[in-house]
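Missing here is one protein chain; the remaining ones are kept as they sit in the complex.
Let's turn to subunit A:
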Amino acid sequence: MEGMMQPDAKMRTESGAESSPRGPGCSLRHFACEQNLLSRPDGSASFLQGVAEKSRERLIRNTCEAVVLGALHPRTSITVVLQVVSDAGSLLACCLNAACMALVDAGVPMRALFCGVTCALDAEGTLVLDPTAKQEKEARAILTFALDSVERKLLMSTTKGLYSDAELQQCLAAAQAASQHVFRFYRESLQRRYSKS
């Protein structure tokens, strides 16, 4: 006997009309999300955030496996289907966020929520959070982290490029600060969803 749950997520990484360069100091682009928008799957969410396919799939799968309480659903397959609507940078982080929201929408029991944050290090060593596609192309190193919501611990990290270990720790600390923001967004959107007014 096999049960199957299908949380699916559509992600759009877009930042609307934002084409001006980001000023100094880090900021996350604006977020929007919509839940339960598809009628066929059990849960669905659309998350917008201002090769390698298989490797990305594996990274997302490993993060989900670390967090989902699989023991509560034996002999069950949970399929997460992600569709990229448009890519404006920080794709992996957006995928992770969308997957988490979709799992929440489907009601899959998890031990923590998770979020993805991308940092880019440019040639001078300046740290940029949530880079656009152009910033990613010009960056010296791009680091993506998946952090959990309970203690902001690191669930998954994937990096590309050259950086020192001091820079790694800096990026990680910055990502932890950014994840506060993402988790607040999750909480508020879920509160709104389940609110009575």
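In the analysis below, contacts are C-beta pairs under 8 Å (C-beta built on N, C-alpha and C of every residue); 3 or more make two chains touch, one makes a residue touch a chain; residues count from 1.
We adopt the following convention: contacts and distances are computed from a predicted model.
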If you had to name the missing chain as UniProt does, which of "Checkpoint protein", "Exosome complex component RRP45", "beta-N-acetylhexosaminidase" or "Delta DNA polymerase" would it be? "Exosome complex component RRP45"
Of the residues A:C115, A:L129, A:I142 or A:L155, I need the one that contacts the missing chain. A:L129
Among A:R58, A:R111, A:K137 or A:R192, which one touches the chain that has been omitted from the display? A:R192
So that we can see where the missing chain sits, which residues of subunit A does it touch? 4, 6, 8, 10, 12, 14-18, 25-41, 44, 46, 48, 50, 79, 81, 83, 85-86, 88, 127, 129, 165-167, 169-170, 172-174, 177-178, 181, 185, 188-189, 192-193, 195
